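Left out: one protein chain. Kept in place: all the others.
Here is chain A:
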Amino acid sequence: MHILQYKLVLHQFLIYESMLIQKTPIFKSYLQFCEILKDQSIDYREFEFWYYRFIVRGNSNFDEGVRLKNSESYEFFIKKSIFSSQELQKLQFSELPVQIVDRVLDKLGIRTHLLLRKVCKSLRQIVDQKPSLIKSINLMIEDYGSTMVIESYSNLEPEQWVQYANNTVEEGAKRALLDMKYLMNRPKLKMESLKISVKFSCHTVDEKRGETQRRLGYYRAIGVPRCILRSLAHFSILDAQFVISEVLSTVPNSPTINVEQLEIYTKHQDEILCILSYLTPGILEEIDIRSVKINKIRLGVSKILKLDQWKMAKSLKSDRFICNFSAANLANFERLKIHLPELPLEKLRDLRDVFQASPSFRYCQLDSSKKIDIENIDRFLGIDIPQDPPTPDYRYYPLEHSDERVFEISLMEKSIRIKTTRKTSLLR
């Protein structure tokens, strides 16, 4: 018999017992109960405990062992219930059993959960144990304050906006980061997407005031693991970033945040590094690197491409000019849409070779800021499959691992698109 069912029957039996046969000796009562349970009997001592508590003490509440506060021992509760029955007290929320509080929390959205965490310690503990239902988080730290948009899998409040408008940007950002860290540490987290943008408008951006360090401080704060969350409660992002980076170096990186898609507005690869190393490799499929400003600048990726998260991702998008990488670093991606400062034909040849050998490759778009030397392309890429009728903008090459599919390269002045396609597309 299932444990809950047996408890239910015991509960019913004891009420029954207290009603009818009040003078039954305890052992006889136990034997009767065993008869009802038939094949599975319970321990006599356990029966005795409930019997005395129920019938002799008159404490007929089964759930009293688990309460929001003071859940130490049953004896404590028996004592407490004797006292509380004498004093006529009004029932308070904190006296409700935990499973009811849990049910109440189920009826509230994430936004209210975030507020409930700030009410008291006991509520914080219960809220923190609730499994995550978060589909996506979009965190925006900007001049006028911070905003977090939380999408949830539950249809109760599917999308919620939380604004953090404080006197200072730092104060708002700090509160947003703390809330976000809690959300990321909820059990059973599996998010579809995570978007992080730290954007400041031109008049506040001043290198002398340490804008780069300040941005990095925010990103580092997101990556800090939960065990030091408490020490974070009093931090000032500007002052404590060195402390945080020190802590980071001592705590081993434990990538436990399950996110499928990461979108990050960034100025420097160190910022990406802060976030990426905490996401679970293998689960992270898409990396989307965006530019903070409209004018595109170069982004070195030499550090991040060593991470497992990069090596196991399937899709890469970037509107920044990606540099400091070799063709082999892109071999794992199925889909690519990246910008490059320039695209020399040697590099294009290397990329083609890598993609041709990769069985999972599907599509790649390379946009270059400089003109691509299309005229000399045959010298580097070799002889292509002849087409009928010939088209000047497309080249086809055989694929190593497939007879049915071919490799198509479409050539434009500043952009090249590479994909695998069926052989039939050769015939028009």
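The definition used in the following text is that a contact is a pair of C-beta atoms (placed from the backbone, for glycine too) under 8 Å apart; a residue touches a chain by one contact, two chains touch by 3 or more; residues count from 1.
The rule we apply is simple: contacts and distances are computed from a predicted model.
Peer 1: According to UniProt, what is the chain that's been left out of this complex called? Choose from "Skp1-related protein", "ATPase, F0 complex, subunit J", "Large ribosomal subunit protein bL32m" or "Trafficking protein particle complex subunit".
Peer 2: Its record in UniProt gives the absent chain the protein name "Skp1-related protein".
Peer 1: Which of these, A:Leu115, A:Met312 or A:Leu345, touches the one chain of the complex that we don't see?
Peer 2: A:Leu115
Peer 1: Using the definition of touch stated at the top, determine which of A:Pro97, A:Gly300 or A:Pro341 touches the missing chain.
Peer 2: Considering all chains, including the one not shown, the answer is A:Pro97.
Peer 1: Looking at the full complex, which residue from A:Arg45, A:Lys107 or A:His401 touches the chain that isn't shown here?
Peer 2: A:Lys107
Peer 1: Please output the residues of chain A touching the missing chain, sorted low to high.
Peer 2: The list for chain A reads 8-9, 11-13, 15-16, 18-20, 36, 58, 60-63, 90-97, 99-100, 103-108, 112, 115-116, 118-121, 123.
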